[in-house]
Each structure stands twice: as structure tokens, then as C-alpha cells.
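Removed: one protein chain of the complex. Kept in place: all other protein chains.
The letters A, B and C name the chains in turn, as written, and every chain counts its residues from 1.
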Amino acid sequence: MLSFLSDYTDGAHPKILERLALLNAAPQPGYGEDEFCRGAKEKIRRALGREAEVYFLTGGTQTNAVVISSMLERYQAVIAAETGHINVHEAGAIEYTGHKVIALPAHEGRLDAGELAEHMARFYADGTHEHMCFPGMVYISHPTELGTLYSREQLRALSAVCRRYQLPLYMDGARLGYGLMSPAADVTLADILDCCDAFYIGGTKMGALCGEAVVFTGKAPKHFLTMTKQQGAMLAKGGLLGIQFDTLFTGGLYFEIGRQAVERALELKAAFLEKGYPLYIDSPTNQQFFVLTDEQLARLRKGAAFSVWEKLGEDRTAVRFVTSWATRPEDIQALRALL
Amino acid sequence: MLSFLSDYTDGAHPKILERLALLNAAPQPGYGEDEFCRGAKEKIRRALGREAEVYFLTGGTQTNAVVISSMLERYQAVIAAETGHINVHEAGAIEYTGHKVIALPAHEGRLDAGELAEHMARFYADGTHEHMCFPGMVYISHPTELGTLYSREQLRALSAVCRRYQLPLYMDGARLGYGLMSPAADVTLADILDCCDAFYIGGTKMGALCGEAVVFTGKAPKHFLTMTKQQGAMLAKGGLLGIQFDTLFTGGLYFEIGRQAVERALELKAAFLEKGYPLYIDSPTNQQFFVLTDEQLARLRKGAAFSVWEKLGEDRTAVRFVTSWATRPEDIQALRALL
Amino acid sequence: MLSFLSDYTDGAHPKILERLALLNAAPQPGYGEDEFCRGAKEKIRRALGREAEVYFLTGGTQTNAVVISSMLERYQAVIAAETGHINVHEAGAIEYTGHKVIALPAHEGRLDAGELAEHMARFYADGTHEHMCFPGMVYISHPTELGTLYSREQLRALSAVCRRYQLPLYMDGARLGYGLMSPAADVTLADILDCCDAFYIGGTKMGALCGEAVVFTGKAPKHFLTMTKQQGAMLAKGGLLGIQFDTLFTGGLYFEIGRQAVERALELKAAFLEKGYPLYIDSPTNQQFFVLTDEQLARLRKGAAFSVWEKLGEDRTAVRFVTSWATRPEDIQALRALL
Partner (left out) sequence: MLSFLSDYTDGAHPKILERLALLNAAPQPGYGEDEFCRGAKEKIRRALGREAEVYFLTGGTQTNAVVISSMLERYQAVIAAETGHINVHEAGAIEYTGHKVIALPAHEGRLDAGELAEHMARFYADGTHEHMCFPGMVYISHPTELGTLYSREQLRALSAVCRRYQLPLYMDGARLGYGLMSPAADVTLADILDCCDAFYIGGTKMGALCGEAVVFTGKAPKHFLTMTKQQGAMLAKGGLLGIQFDTLFTGGLYFEIGRQAVERALELKAAFLEKGYPLYIDSPTNQQFFVLTDEQLARLRKGAAFSVWEKLGEDRTAVRFVTSWATRPEDIQALRALL
């Protein structure tokens, strides 16, 4: 059975598995002060081309909850697109820390700078705004939950609004590598560093067993480590995260994984389009969305695993196919044969 | 340099590292529904000798925070010994979820059943107790933070008080294997199953890279998985935890790791005693505590890493030496030579 | 200067002020166990025509936060209309207690039963719903924040959906008396008792100095008083609330206040309509909304206080006029002269 279920279903990149053995070479201090974390942070800073504070956390929801709750004042809320992961698929993890998620309209998963500006203007124009949650930061995902990307212009426009209103801009980069390596990519790491106050470089969905690397482009929130501990997010054997990111940022592996998986995804998309399947959304990254009839759905399910995204009425269903480091050209060929 | 710093400084047991490669054998569903988690749960149930709900989480503070906050009603507090990990070293993780930790006196790290009973009697006798936090569960650690163990009688006595007052009893087993395999062990897994409503089988400090196995002896709290997600504690690639526990519970590896490390710890203790060093506390498990003079402290530090536990005034310091799966007989010999 | 700013700007109904002196007649136990609270609860139950648990709290946001957070499980969210007070004007008080507010579309302030049913169906149909907040109760306001009312049919339809999905239905009755006494009122107290699991009878906006009476039509959440204390919402001198509700529910004063204020509001509306001012929304209760040109706005402001609701573009502004127990027929006459 072919699998396009998700990018977290495929173990880890073989190089990562290999290098885990290094963890046993010598005792290491705990809680992220080991040599692997130090090395990985250094390599990430080199990839970024500048100084930055880097922290490793274990998973995406955890990272969002820790970063957002540590950057907000307690009277502040985070703004996100309606389809944003924090607004939908994190079981209320942000609200559990006491903060509201203010949902603005999503445009194929993206926040619109104009609408954000309008929201902020309306907020401060409202004479009763002291009785409301203060918008305190902005959350975006890139690629979005729908595989789409911000253009440089869109990202800059968002960032400009954020700065006007002193809203830190935070990017959820669970699939950042796919976004950076898509042929459609307009936004570079340098743009992200320019525009965002914090973002994370996703590991779990990019070939690691677990792990996300949080980058603060300015200073990290004071006592960030203590807050990490307070949310149960500090790993005793931090080297597990360090060595994975060290591997991903050695020889450009992170970017290579992104490049290959997007290549596979675009071949897959081409195959569907050739056969006349309509797109549900036009994604340039490793998640691809199509519309299937019930007959097609039933037929494809016999040979491939993928996920149902949304029922679209009567006889049609939106589905998602995802590629990862493990997807081979022959998998796409085999899938094409099923279409 | 010899290392006795902690049991989370030594990578992972080689069998675990070896078997991680299996994660790449085939795609697996995410979030703990993979075959490794299923297998590991089955093996744990077999080791327990009965049915029980088992869940895997990543680390100790996380496990305590998720389990306690999901078992308490919002008007309830958890009772712990003053020295309990949740009361001291978790950065207020329990309070962050909204719950008070009620600290009772610690007796070499242990809660006393009589004092617990007295506390409960006083609470309900107080006419104003509706203005107070209701004690809602009891937290103990076994071994305690000081390496000591409950006797079966002590555990049963605690359990009896808990049942009288309908307080679930929860055991933090971060180092459970060392506690079960100490020659001084009185409490068995069967006793724990009889006496506790929940406990966890620590992995991180017992040779895993990360991971703790939570066992509910009755039913798990409703929607436990959703609450796990809500606290950012759900791993996408759950197989990472599953395969480690599968390995630890294959061929009794978990218990063997415990047995060996305690054997090393007792050799280490014997060496210190032989040389006339006073014990700070008399521990039968893998953490050993001694009192050093400043001269001794300075001298030992040249050849071995260990931790300062507490300054004891003028010229004396309590220190902690910890063994793990990685401690070899020759390490003890080498340490003995330094004493 | 005429004042139509709000229904909480006018002190208290004279009968309430008079009867406060009774608080000094004899010492009373604290925390709501005084004779005035007992008496008021009895009178409220008589007005309801059945048994019910009644509790007094101080203000509206407090009441919503205490009731909602005590009725929800921690993995649950509350559903509200987008315009619902808890979603907009309570500074994130619900989220501060750890719970998400799920906003559904508002139809002149009302939730639609069909849309609620659809939301619930979609939620349970979503295979990933365990990664989402579980909808745990439904919040409505009656009258709504826009002065509008649910019809009996609408309320019953909502209640039916709630019961199908085991969602307690909670009604914010900050202005309940105005809703019950409007000539357009379709919903009676008996309907509310039939359809809701909890609601509150607003006092602050109905002539009291402060105070809201929470009614649980079934059993109150266990240890509700302790949770009230935990949220800082328990008044030491509970008699202050008791005597006010005793007064409001003696001789039908509560309903009379509602009746009169709505009568004034409808006279006011008639005056605006006569003069050709467009309605912003067609409200049958004590809040009236009109659309003014800039010239009209400037002119009216010279003689009357009222609030700006929303800027409607270029030259037009939605404004709100509110009546209360203190609004006299001659105030409406004087206002009419200004129009």
C-alpha cells in the first residue's frame, strides 16, 4: 500500500537514525546544555547568516503553546487566520494557557495584511477597547495548513502592519523546509529574519523523529527556559533534539529533504492534473489537495493511503496527499498507475 | 572524567538505539496509534499481569502536569511531600494548570500515612473548608527524590487513607525500575497496582532517550488524549516512544537495567562507607548521598562529576552520586581509587 | 443633559436604596447564608414556579466566567454567537479560565439552531476531532447585545440541538426583565426553564446597584460555592445581593421595571421613526439603535448622552439609546424635541 497520509508517518531520515548512536559517546549535561545542542544552534545560526537565540522543543503544538504564552502579556490575545493550526487543531492549547485566539478570515490559509490593519484600526477606534482582549501578537504558518505560501510582498506587508501596532510576528514553520525549497518560493530565510520576531524550523515533519527549533530574531522572552519547564516541554536528554538538528543542518540535509519532497509532490500533482482531477487548492509544497468523486475515492483507497480533508457535498470529497523525505519517484509512478 | 551526575546524562541503552531503525520499516499512523505503541502497551500489561490503560508521554514534569491536571477537578489540589518533585523542581507546572500543591512534611522524602489522615480529618472538621482547596489526590514518588523507598506497609497505609477520603493515589515512578530492583525493595509491581490509581514507569532515567509510560489501574480520565494534546504533550511520531518501551519490556531489559545500576550504586556506597565518609541519607537505590568536607569535595571533583545537593554549613556539603545503565564495575573501581 | 447612555448609569431603584437599611437590623451570617438571600431565593423560585438552585453573584462578566468555567470540563469550549458578550467585551475572561470560545455567525445577535447543528455534525464527522476542543456548552444572550429577542420556536430549536449533543444551554440574562416584558416577547420564564440548563436574572442593568441571580434548572455544579470563592466572586456581606433581589421580586418590581423601560424605549423609537431616522437594527427592548448623519450626531450630542455603536463609513454612524428604571416619559418628550 502506497502511503501519502502525512509527513509524520515515515520514521526519520536514515542519517538521523545513524547519528543517534553518537549520543552514547560520552556523558552530556542535561536540559539542552549538551554539545549537540550547542553545535546544532551554531549550525542553524550559520544557515540563518546572523546571530539569533535558538531553542529546541519537541513538537509543534507544544512549540506554539510555549512560544505564544511566553511572548504575550496576560491581557493579550494572539491573532491567527481562521484556519490556523492554533485555532483548529491544537485542542485549545493556547486558551489553556489563558489567552484568546482572535480568528481573522483565511485566504487559502493566509492572513491578509489589509484586513489585519483594519482589525487593529477598529480595535483602537473602539472606545470600549479596554474591555476587550488586546491583540498582542500575530501567528501565521508558512507553508499554511493548506500548503500555500506567502509571497515576499505579502509577508512584508503583514510585518509592516505588525510593527505599526507593535505586534510581534510569529511564524509556525512546521513545514518550513518545504516552503523554502518550493520552486514557487518567494520568501527566503533572510526575509523571515527581517519580518518575524520569532519562528520555528520544523523538524518532526521534515525528517526528524521529533523536534522543532525556535528562533527568536531579537531577544528571547526572559526566563524562557523556566517557562519551557513550567509547560512540561523541557527534555532531560536534550541531546536527542540537538543531534537531530545538527544532522539536518549538516551539508544542507534539511533543505535537500525539502527540495526532494516538493519535487515528488509536484510530480504527483502533475499526474492528477494529467488525469483530469480537479485541484481543491493549488499548493506549491508537499501537501497536495484534490477533489475526488466517490467512485475515485473508493478506487484510490484500495492502493494508497491518504487523508480525507473535507466532504464537499453529495458525491465529492476533498483529499490530501502528502510527500516526505521517504517518498520515492517510483511511489509517484505507482500512484500514477492507479489514477 | 568519571560521571555520576545523573541518570539522564548517558544517551540510551544500546538496544534501544539499535531498534530505532525499525521505525523506518514501514509508514505508521501518528499520535500513538502505531504498531510499536500497541506492542509496548501489550508487553507492559503482561509485565503488570493485568489489564490497564497505558499512555506514553515524553518526560517527567510533563507527565506529572498532564496526569495531575487531568485527574483533578478544578476546585481540587494535590497533596505531596514538601520535597516532592512537583513541589520543588517543576517550575510551578502544576500551579500553571490552576491547581495548588499542598505540601505535607517529608520523611526522607516520604509522605506519612498518619499525617495524611490527620490533615484530611482536620480539613473536613474545619467549618470553613468550603473556602479552601479540596484535597483531590495524593502524589508520591517511589523511589523518592532522595533515593528512599516506601515499604509495602507504608504504601498500603497511604492507600488506605486515600481510599477512606476518595483521594486517587498517584505514584511518580521516574526511577521506578531502580526502586523495584533494589535488594531493599519491599514494594512490587503488584503492590503498586493494588495501591495506586495511576503511576508512571519512568523511561528517561531508565535508559530511554525520552519517554514515560503512564498506567491507569482503573479507567483513564475521559478524553485523556485530547488533554494530552491541549498541554502540548502528544508526540506526532508516537512510535519513538512505543519502540523504546517495547524494547525495555522485551526480555526484561527494564528490570535488568534497574538491577545493574542499583548493584553499581551499592558498590559505590560501600566504597564511600569503607573510606569513612558519612552518609547524608541512607538510600538503597541508584542515587547515593554523602557528606563531604571542602577538601574532599575539591579533591573528588578533579576526577569525577557529581552534583552538590545542599550546603550544610561551614565546611560540609551534601553531594549526590547517581548510577545508570551506563555505569560499569570499572567506573566504581576507578572512583574507589579517588576516595 | 438627557442621558440614554446605558442602563447601568442610573444608581438604583429607590425601593432598593430604601430597603438597604434593613441590612443593619441584625447581624447576619456571611457569604450568602443570611436571611435576605434565603428570602430572595424563595421569592425567585416562586416567580419561576418551580424548584431551582439560585446563587447570587456581583456582575455580568463575573457571572459568565464563573458559570461557564464551572460547567465545562477542561477539554471543552463554549459556543457563542460572534457578537456574544463573552466573545467581545469581557477582556478574554473565559479564555483566562482556560476555555476557548467558539464563535458561530450571529443573526442580529442570535445563534441559529441549524448552524449549530451543522457545526456539531461537522465536528463529530471530523476524524481528527480528538485533536480539537470539544464543544461543551452553548451561550446565548436574551435579549441579545443588539436588543433583539429569540422567539419561542428559535429557543426551542436551539435547545433541541443542545440536548441532542448533550450541550448544556446557558442564557445570559443581563437584561432579562426587558426581554420578558417587551410587547414582542414570545419567550416566557417557563420557556427558559424548559429550554436552558442555567441562566441568570440580571440585576445590575435592571435597577440594582449590583448583582445577578444565577439559576440552575437542574443541579448546580458540585462545589459551586468553592469555585465562586476561587474566582474571587463570593461577597462576604451576601445580604447586599440578597436584599436587592428580595426587593426586585417583591410585588413584581423586577417585571414592572422591565415593562416601564421598554415602554419608554418604544416611545423613543417611535419618535425617531416619525422623524425619519433609519433604524440600525429593529429592537423590541430597552436598547434602541439608529443611524445618524454627522450633522444629526453633532446636534443630538448637544442635548443628550448616548453611545456610538459603530462608524458606518463616510458620513453615517450607528448609535445606541438605552432606557432604564430612571427614564421618565418627559425625558422622551424632551428628546423628541431635539430630533
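Rule of thumb we're sticking to: a residue touches a chain if its C-beta (ideal position, glycine included) is under 8 Å from a C-beta of that chain, and two chains touch if they have at least 3 such contacts.
Predicted model only: the values in this text are computed from it and were never measured.
Between the chain not shown and the residues C:Ser3, C:Ser151 or C:Thr250, the one that touches is C:Ser3. In the complete complex, the hidden chain is touched by one of C:Leu169, C:Ala213, C:Leu240 or C:Ala318, namely C:Leu240.
Among A:Glu51, A:Glu73 or A:Glu330, the one in contact with the hidden chain is A:Glu73.
Between the chain not shown and the residues C:Ala117, C:Leu209, C:Leu279 or C:Val308, the one that touches is C:Leu209. Interface with the hidden chain, as seen from chain C, comprises residues 3, 5-6, 8-12, 14, 17, 20-21, 23-25, 27-30, 58-66, 90-93, 96, 204-205, 209-210, 226-227, 229-237, 239-240, 305, 326.
On the side of chain A, touch with the chain left out of the figure occurs at residues 31, 69-70, 73-75, 98, 130-134, 222-223, 225-227, 229-230. Along chain B, the points of touch with the absent chain fall at residues 74-75, 77, 88-92, 95-101, 103, 125, 127-128, 130-133, 307-308, 311.
One rule holds for everything that comes next: only the chains that are shown with their structure count from here on.
Comparing the centres of all chains, each the average of its CA atoms, the largest separation from chain A belongs to C.
The innermost chain, defined by the distance from its C-alpha mean to the mean of all protein C-alpha atoms, is A. Per-chain Cα centroids separate chain A from chain B by 34 Å. Separating the CA-averaged centres of chain B and chain C is a span of 50 Å.
Distance between chain centres (mean CA atoms), chain A to chain C: 42 Å. Counting partners per residue, chain B has 226-227, 229-230, 234 as the residues that reach two or more other chains.
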